[in-house]
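Only one protein chain is missing from this complex, and each of the others stays in its spot.
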Amino acid sequence: MLVVMESHATPHQIGAVVEAVRGMGLTPHPLPGATRTAIGITGNTGAVDPRALALLPGVFELIRVTKPFKLAGREMHPEDTVVLAGPTRIGPKTFTLICGPCSVENEEMILRTAEFLVQRGVKLMRAGAFKPRTSPYSFQGLGLDGLTILTKARQRTGIGIVTELMDTDNADAVEQAADVIQIGARNMQNFSLLKRVAKSKRPVLVKRGMAATLEELLMAAEYVMAGGNYEVVLCERGVRTFADHTRNTLDLSIIPPAKRLSHLPIIADPSHGTGNRDYVPSMALAALAAGADGLLLEVHPDPARAMSDGAQSLDYAMFDALLASLKRMADTVGVQIN
Amino acid sequence: MLVVMESHATPHQIGAVVEAVRGMGLTPHPLPGATRTAIGITGNTGAVDPRALALLPGVFELIRVTKPFKLAGREMHPEDTVVLAGPTRIGPKTFTLICGPCSVENEEMILRTAEFLVQRGVKLMRAGAFKPRTSPYSFQGLGLDGLTILTKARQRTGIGIVTELMDTDNADAVEQAADVIQIGARNMQNFSLLKRVAKSKRPVLVKRGMAATLEELLMAAEYVMAGGNYEVVLCERGVRTFADHTRNTLDLSIIPPAKRLSHLPIIADPSHGTGNRDYVPSMALAALAAGADGLLLEVHPDPARAMSDGAQSLDYAMFDALLASLKRMADTVGVQIN
Amino acid sequence: MLVVMESHATPHQIGAVVEAVRGMGLTPHPLPGATRTAIGITGNTGAVDPRALALLPGVFELIRVTKPFKLAGREMHPEDTVVLAGPTRIGPKTFTLICGPCSVENEEMILRTAEFLVQRGVKLMRAGAFKPRTSPYSFQGLGLDGLTILTKARQRTGIGIVTELMDTDNADAVEQAADVIQIGARNMQNFSLLKRVAKSKRPVLVKRGMAATLEELLMAAEYVMAGGNYEVVLCERGVRTFADHTRNTLDLSIIPPAKRLSHLPIIADPSHGTGNRDYVPSMALAALAAGADGLLLEVHPDPARAMSDGAQSLDYAMFDALLASLKRMADTVGVQIN
Partner (left out) sequence: MLVVMESHATPHQIGAVVEAVRGMGLTPHPLPGATRTAIGITGNTGAVDPRALALLPGVFELIRVTKPFKLAGREMHPEDTVVLAGPTRIGPKTFTLICGPCSVENEEMILRTAEFLVQRGVKLMRAGAFKPRTSPYSFQGLGLDGLTILTKARQRTGIGIVTELMDTDNADAVEQAADVIQIGARNMQNFSLLKRVAKSKRPVLVKRGMAATLEELLMAAEYVMAGGNYEVVLCERGVRTFADHTRNTLDLSIIPPAKRLSHLPIIADPSHGTGNRDYVPSMALAALAAGADGLLLEVHPDPARAMSDGAQSLDYAMFDALLASLKRMADTVGVQIN
């Protein structure tokens, strides 16, 4: 923390800040500059919140220096984390595809999609049994029946299951059905839910909230890790901006700084990011080029009849074309499609 | 819904869209224009999702016409709603103050604050027993003990309690302690939580999410109302933008359109909105002038020692000064401070 | 400037930064902390740009401490500035109305509006002769003929003229016609234009750019002041956000920090801010309550026939109603409508 004093701050005011810092058990370092004094603070191991210093007379502003994440940060853990995700793993040198329909609609389409994906070498299927919908009148997912269908797909095809958990009430059921538990963008700061999955043995995929900074995304991961679950995958899925040419603004530029600050894998979701299946292939390739560790992709046997998100779902032929492009590019950049 | 065709769309493509609309049980109205054809769709009572029409050849874009909210909308309910909130009410012709510390820190400060507020005529106290904190290492609130303290404050002083519910696990306990259940900004689209409070007998205060549109805020209210609880208060508390002169950007300009589109009361939270107590009085007065139905205000006996959000909390003297200004302005605009 | 080192930075790397700072003629102050070292830099009077320090090995990030504005800042000039604007002044204890149509459409409507405004005690009229329009096919303003009409209105009624300058080519002409030169939001960082009006004897009204921070707005004012023109009025007119309930998001919460950081007057434009005349009165009153020094208001004799921005223009009756409300509120908050 750095306390910046007003340029007209009196020596008495500066002294009072110095005293207050000492009173917190921290060490003040006054730096008299050309126009004003700043006071560096060292010795804080996190137990003290020095933000109330802003209320002292003569203080212009506080500037935070230390990053608040620890377990999610690369400084404490320089090696890239590899997350074990059912039949496969997510992490360096691989590019993991997690594909499937938005929702579990019925058994037939899930089994058919699982078989299609396995045939293409995809090892993880996404599909929601519990659906967070903006409207209470929209299809809310099949719930527990959806989980049963997913379990059957796993048993039949060996594909791993990535599915969303929306509340602690269904945590046990989702845990049993899922190889990876997904926390949706709207729940990224549902801290009760994060604390619950922190106690799970399943890896957790945390989607970035629509207005979340990188630091907040890492703090969501920190909640899971602080509770004892170190298997966390980050996911960029588009943020809210003024731009209206896509449904959300897919912020691929979070990937390099996420990799700099954290050791956790990060994947991208171009389906939700763009909201338009015509734009998905370009952004999927861009995510790979930008250094993402994988993709969350909506693939549906018949998008025009999808119960949700049809407009952003690839059909099988579009997926096959994209997969071929991804494979060529993966060879070029030296990673393995997974 | 309006389907806009590409300018080069063929008669065959237009015909296929018309057929598809009919196939959904809806009525198509082709409108041949100077450069392109648009196809209006009528007859949709909400059961059909025509968005998949976007996937048909020759379609340029879909434009949604109907608003998705019903119960929260003013068209279905032209009269302003009055919400009964413990010892008082929130709604037209009154300006309701909901004041208190960010967190329940201990019994002494809560009782003291409750007495102070009651003495000033304030009828509702806010204070969090469960605290959504960005960091797992920050103070997370006193939990059930905090609720016990709030209940004692209510018993002693008669003040009504507004407190946050973070998860369904604690719903019964919060319901018992609270006169109004608060849903925080981070949980505005925690649909499981919304469905739970929809079954409550307590009114619900829904804070706008940091990236929520007005429509999404109204749809969060719709979730509560669709479940049978019609007592909903909206709250603007600042959104995320590029602007960095305040902690969030308090969007007071949501108040007139919210009142146009909805019959629900809407209040403002200038404490979270600005994050700086020096800016709170100006924005509190502006909220009153803009037509808000009340305020959520952080007031603390000793902000410099607050366990959370001290920098945005008014002390008692600042609150008294603001209250005097609010009263003068309320007289001018013809509402009653409550 | 504060240089934050990585937690694993070596003593050698820290030493290299210290040396580099000295090599720039500045003074380094190493602050060894619990997890990392930070290096404060003092002695910079603005001539040196130490940002390239970010490129040195072991540097985690740079944090800027000093504000870049000088002349526009309150620290160098604690007293509020009063700007002389034709027949009146803009500044503390007054609330100045600048009203009129979006564009100069013809002589009749300008003379009529000027007379109407003068009758109501308004001393400044706004109207554009040069119009920045998103489309090249839209009405672009009457140009020099428009200025002639404005000059006639001033001669006949004594009203002061506020009108926009879009380029240096027309600077002389606008200067002659205008009592206050307006720089539009789209030109807030048109630095050539700012340098030109810095040489003018007319006061300058600088509208905040659609994505401008408060600091950038003050730096635009600084351009004008650094060139020798100290008469600058700031104007909040709405910024771009994801919110779609208003045309722009009118950020009234910039007013208190602008007044804290700067001595310049700041006014608000609720017409452009909301884009909807039904919302203008609420936001006009809120701007007054928030501490603004005045308003830029679109008023048109017949909004339904306006050549631009009719939907956000008040007609005369709506203006009269708003004026009455503003007067009552101004009495309450102790300022004079001007």
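Lettered A, B and C in written order, each chain numbered from 1.
Convention: a residue touches a chain if its C-beta (ideal position, glycine included) is under 8 Å from a C-beta of that chain, and two chains touch if they have at least 3 such contacts.
Note that this is a predicted model, so its numbers are computed, not measured.
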Hidden partner chain, touching residue among A:A211, A:L264 or A:L295: A:A211
Touching residue (missing chain; options B:G33, B:G121 or B:G158): B:G33
Residue among A:T241, A:S271, A:S313 or A:N338 touching the omitted chain: A:T241
Touching residue (missing chain; options A:R22, A:R156, A:K199 or A:R328): A:R328
Interface residues of subunit A (partner: the chain not displayed): 211, 213-214, 239, 241-246, 249-258, 260, 273-274, 276, 278-279, 282-283, 285-291, 325, 328-329, 331-333
Missing-chain contacts mapped onto subunit C: 46, 49, 51-52, 54-56, 68, 132-138, 140, 166-169, 186-187, 189-193, 195, 209-211, 216, 219, 222-223, 226-227, 239-240, 277, 303-307, 310-311
Hidden partner chain, residues of subunit B it touches: 2, 4, 6-8, 29, 31-36, 38, 40, 42-45, 63, 65-66, 75, 240-242
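The rule is short, and it goes like this: only the chains that are shown with their structure count from here on.
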Between subunit A and subunit B, centroid-to-centroid distance (C-alpha), Å: 26
Between subunit A and subunit C, centroid-to-centroid distance (C-alpha), Å: 38
For subunit A, residues contacting two or more additional chains: 240
